[in-house]
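Only one protein chain is missing; all other protein chains are in place.
On to chain A.
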Amino acid sequence: MTASVPTPATVPAQAHATAALSLGDDALVLSHRLGEWAGHAPVLEEEVALANIALDLLGQARVLLSLVGDEDELAYLREERAFRNVQLVEQPNGDFAHTIARQLYFSVYQQLLYEQLAADAGSPFAPIAAKAVKEVAYHRDHAEHWTLRLGDGTPESHSRMQRALDALWRFTGELFEPVEGLSVDRDALRDGWLTTVTDAIRRATLTLPDGPQIGAWTAGAGRQGIHTEPFGRMLAEMQHLHRSHPGATW
């Protein structure tokens, strides 16, 4: 099925805002999680790489949130229920394998999504997606290479990587739920994602998880503002200083 592609003029502003918030929050939240690695990475090169990815995502988030309103008000003054990111990106870092599994699942999705948006001249997100997709291609490359090294490295890294892929699998179905204001071919997105992820996992001598991709009541829940418990704590840390000084500029 190919979703109909409305021209910007026919998309209500509110729907655009929801789409921008969804994409912006994905980038903002994942950037924050990656930022938590600073000073804790397994090797110095990864301090540089993870920070680089976090910075790219933060840049994307700032552009997307600014389409909707003031970036800082949106990042620091919304309550948990108003965030529209998928639950995948808010999952805690876990060990390095969990971080890489999260990166693999998300960066493949983001690359395919942004490729579609960039190719759609009618999409208000085309220019942003065209720029971001170049960054995201690197993120995906980074995630795939680490999936290979960990999957096909030592018995320990193999089992850690498999556990991580399995643990995060149930958060991947949400990536393909409809997003208001975002016109994409979701079937192509899902098929492309599954093909790419399956290929990376197979080359890494790992097994594609066989559990459900969505928990019973959480289908698309992040996009509707329903998050997981660790997200509240993440926001409490992220927002506390800004909220402690109402009206201050930094």
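Couple of notes before you dig in:
Keep this in mind: a contact is a pair of C-beta atoms (placed from the backbone, for glycine too) under 8 Å apart; a residue touches a chain by one contact, two chains touch by 3 or more; residues count from 1.
Basically, contacts and distances are computed from a predicted model.
The subunit not displayed here is recorded in UniProt as "1,2-phenylacetyl-CoA epoxidase subunit A", chosen from "NADH-quinone oxidoreductase subunit B", "Probable chemoreceptor glutamine deamidase CheD", "Tripartite ATP-independent transporter DctM subunit" or "1,2-phenylacetyl-CoA epoxidase subunit A".
The residue from A:D120, A:D152 or A:D166 that touches the chain not shown here is A:D152. By the touch criterion stated above, the residues of chain A touching the omitted chain are 28, 32, 35-36, 38-48, 51-52, 54-55, 58-59, 61-62, 65, 71-72, 75-76, 95-96, 148-150, 152-154, 156-157, 160, 237-238, 240-242, 245, 247-250.
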